[in-house]
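First, the structure itself, so that you have it in front of you.
Left out: one protein chain. Kept in place: all the others.
Chain nomenclature is as follows: A and B, assigned in order of appearance, with residue numbering initiated at 1 for each chain independently.
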Amino acid sequence: MEPILNIKNLTMKFGGLTALNSVDIAIKKGEIAALIGPNGAGKTTLFNCITGIYEPTEGDVQITPPGKPTDSLNGLKPNIVTERGLARTFQNIRLFHGMTVLENVMIGRHCRLKSGILGAMFKPKSQKLEEQQAVADSYEILEKIGLEQFVNEMAINLPYGAQRRLEIARALATNPFLLLLDEPAAGMNPQETKELDDLIIWLRDNENVSILLIEHDMKLVMSLSDNIHVVDYGKKIAEGTALEIKNNPIVIKAYLGDESEDA
Amino acid sequence: MITKNEIKQSFFLSMWAIILTFPLMVIKVNTIKNIVIFRWWNILYVAIGAFVASLLWNYLLRRKEEGAKKDTKDSIPIVHRLLQNQKFRLPFLATIGVIALVYPFVTPMYHTSIMISALVYVILGLGLNIVVGLAGLLDLGYVFFYAIGAYAYALLNLHFGISFWIVLPLSALLGALFGTLLGYPVLRLRGDYLAIVTLGFGEIIRIVLENWVEFSNGPRGIRNIPGPDSFGIELTQHQSVIYIYFIIIAVCLITIFFVQRLENSRIGRAWIAMRDDEIACQAMGIDKTKTKLTAFALGATWAGLAGVIFAAKTSYINPMSFTIWESITILCVVVIGGMGSAVGVIAGALVLILLPEYLRAVAEYRMLVFGALQVVVMVFKPEGLIEAVRKTYKYKKIKE
Partner (left out) sequence: MKWLNIILGAAVAGILAFFAVKEIIHDPVYFLELFLGGLTRGSIYALIAVGYTMVYGIIELINFAHGEIYMIGGYTALIVASVLGLWGYNEVVIVILAFVFAIAYSCAYGFTVEKIAYKPLRNAPRLSALISAIGMSLFLQNYVMLAQTPEYLPFPELIPQFEFWEPWAHIITAPEMMIILTTVIVTALLGMLIKFTKMGKSMRASSQDKIMSALVGINVNKVISTTFVVGSATAAIGGVLIACHVGQINFFVGFLAGIKAFVAAVLGGIGSIPGAVLGSLVLGWTESFFTGYFWSEYEDVCAFTFLVVILIFRPSGILGRKETKKV
């Protein structure tokens, strides 16, 4: 079967600095894949290249959404990439502070809705229905993620762990087939991390999304991932299951042997 | 409580203020008549003023810090509480409605006329609020679109005799058109560059209007612009002022209605998302350019409308009505009233425009106070006089 995300020979240079050097990654449908590597290895840069925030210097990013033909994401703007079905969260939480929790999720619905300026001003029936549907859908997503008690709170007033989950809810609202999570467990306590672990598996099983995540919490990575990709200094150095990666001498060398402490 | 330390600090600051303002406040030179005047009393005023200002500054700073420590979430402004509470909502709005309705009949014409000017700023403020308050784009050339509306009416009426009622919607379209045309090239610029470029556009239109005499009659302006067409009914001067008053009340209501709807629509949410975080907003599938452009064009639409009413009301326009100060006054209305908050902007427009009109003695200090207020509001209460409050949604399950 075609991989749903196929990155070939991806290279990103900033001036003289090569942040990513000819990286190949393939994600299969229904898979939870992890991208790990020491700080500054180029993991977030890779996310930015996939989602169109950076334009890669070289290489191809191809997607095969379920039931659709293979397509290239090269040179597309971030919003188009999201429209095609890739959604992401951010390492440093980037919620919309001036809005309520529900509205944050509704922003995620934005690209699946149609109403325009005139629709907003004159509110014909179709627009009213669409808006009600959007509210209902967003609420449903919040329920799934377990944030329904915060619906009308301002996003900025949420506790930290809830903010991270809201980022996931917002990304999920764009109807993605692939979720890119950038350090979703960063700053969480063990209890929250455990809940996140369950949530990610639940998402994969029930929401029909595949997941690629960047994470430093090795316990989480090892327990979750079907497949792990390791990058170091912008190069992909290993790929395999949790067990294979744990015993890979190159990976151990890259982490100087103390990967367990990285959490 | 004021501590001893603060008094000491304020004392030193007032000394510093005396030194700082000495040449400008105490010595007054006039090199035309070759005279120099010393105004020693000003030292005292500066000293007292600076002392009080410094104490006040410290007090506000302390309050802000205390506020930040506390949970800030249940500080909804009183106006919003009135509007949200079902019991008070109707009586509150009805009172305002009745006042608005009888106002021109119980007050002399002069007051109605001033109220009309203030209401023009309500429309302008609500329009600029879309651009600055909701979408977070600092537009210092908003007057461009205001001028387009005013000149569109003046010129179309002068040359072709087109009626107010036709130009009014036309000017809204013109505003939107020019907003799109100007917005397209400049909206990809970063925030501060955008401010300067829009400021440039605002100045360009003034200079062009001043110098292109064949087109705009230059600095002499256009006189005898007729008021709104009254469909054949003869109106006395007082009656025609009342007529315009009700027209502008109607336009205000329409503006409030539409702006409110836009704010809570898919488009409005996209504006706020873009203001809060441009990158996250794009990553959520929102087209940045399109969103900015709609905000810019819709803001311009209201300025075009306001321009037509302004021209019809004053019956005389010249380029001096459309300087950078006009743009900045409108910006003050939005910033001081409360960015993103329609209620705040309305209150801001009424207070900032009516107050100097009635307090003639301090009218010359108007811009000085506006400037100081902008700084103070940004430092201590960036959400403005009346904070914006987001709509709360009731969850309803839709049966499929």
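Just a few scattered comments:
By our rule, a residue touches a chain if its C-beta (ideal position, glycine included) is under 8 Å from a C-beta of that chain, and two chains touch if they have at least 3 such contacts.
Being a predicted model, the structure only gives us computed values, none of them experimental.
For the options B:233, B:361 or B:375, the residue in contact with the chain missing from this view is B:375. When the whole complex is considered, the residue among B:79, B:154, B:199 or B:284 that touches the unshown chain is B:199.
Contact with the undisplayed chain is limited, among B:8, B:28 or B:81, to B:28. Note that of B:279, B:293 or B:351, the residue touching the chain absent from this view is B:279.
Of the residues in chain B, those that touch the hidden partner chain are 16, 19-21, 23-25, 27-32, 36, 61, 132, 136, 138, 140, 185-186, 189-193, 195-197, 199-201, 203-204, 207-208, 210-211, 275, 279, 324, 328, 331, 335, 364-365, 367-368, 370-375, 378-379, 382.
By definition in this document, only the chains that are shown with their structure count from here on.
Work out the mean CA point of chain A and of chain B, and you get 41 Å between them. Listing the residues of chain A that touch chain B in their complex gives 51, 53, 77-79, 82-83, 87-88, 90, 94-100, 102-103, 106-108, 110-111, 113, 115-117, 119-121, 123, 131-136, 139, 151-154, 157, 170-171, 174. Only residues 71, 73, 258, 261-262, 265-270, 272-273, 275-277, 279-288, 294, 298, 340, 388, 390-393, 395-398 of chain B touch chain A when the two sit together in their complex.
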